[in-house]
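Note that one protein chain of the assembly has been removed; the remaining protein chains are unaltered in position.
And now, chain A:
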Amino acid sequence: MAASIDVQNLQIDFPLYHGQSRSLKKTLLNKAKGSSRVEENSQHKTVIKAVRDISFSLRAGERLGIVGHNGAGKTTLLRALAGVYEPVGGRVQIRGSLNAMLDPGQGMNMELTGRENVALRGRFHRMNQQEIEHLQEDVRNFAELGDFFDLPVRTYSSGMIVRLAFAMATAFRPEVLLMDEWFLAGDASFRSKAQERLESLVRGADILVLSTHINEIVRSWCTRVIWMEDGRIRADGPAGEVLDAFAGGKTDQSLFPETVLS
């Protein structure tokens, strides 16, 4: 059986436990009355409805782009797909090996050296010592870290962290690839190199789910687009159509720098 993703009526709520007080609750509830993403659940707890009523299916060969404004629920949806957050309602099923590139930090320990962080990632993928050494060389060369590879990650520049994270995340070839938009950061010279490696990774994967608000990338890579708004699916369809609607629906063009990559 090939890779697939099935999502039915997915709902993710974030509970607000800490620093919660009656008055805060009231303020939030009153403020949110319009869009009502902050609600009281059946147990009288304040929850933020991050994602609701999400249903879609992906089969091998499909490349899905998720677009939407900040706070629309894109990242939460990706995390739910990656199994970090378990559904508060509905169901998520994924078939095939999975790699989720969710954020540049991605479980990296800033106190450890780049080499040690790579070793940890290797262990996570059940590699043995030899495979890990191989992986370390691969990452070190690709990320162009030089001697920094043996220094704690906290001494790196932010560009170096992104390069390390990128090299590490793209070293594994999954069937299902979940990606957040952070990988588009990094300096210009690295970007073309990254693009190349990423494209080969994307081609290698059976299914891609990409969350970004950079239209250009979605247009060139994705076959299908889901437009999210307030935690729900606003539109779902062929990339071109939904992107045009999305672009038409927004007022300020400058918010979406479509030329970032060119």
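Assume a contact is a pair of C-beta atoms (placed from the backbone, for glycine too) under 8 Å apart; a residue touches a chain by one contact, two chains touch by 3 or more; residues count from 1.
The rule is short, and it goes like this: contacts and distances are computed from a predicted model.
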Omitted chain (choose from "Phenylacetate-CoA oxygenase subunit PaaC", "Deoxyribose-phosphate aldolase", "Aldehyde dehydrogenase family protein" or "ABC transporter permease") - UniProt protein name: "ABC transporter permease"
Selected residue (touches chain absent from view) among A:Val92, A:Ala143 or A:Ala194: A:Val92
In chain A, positions touching the absent partner: 1, 11, 14-15, 17-18, 61, 79, 81-98, 100, 102-103, 105-109, 111-112, 116, 119-120, 123-124, 126, 173-176, 200, 203-206, 223
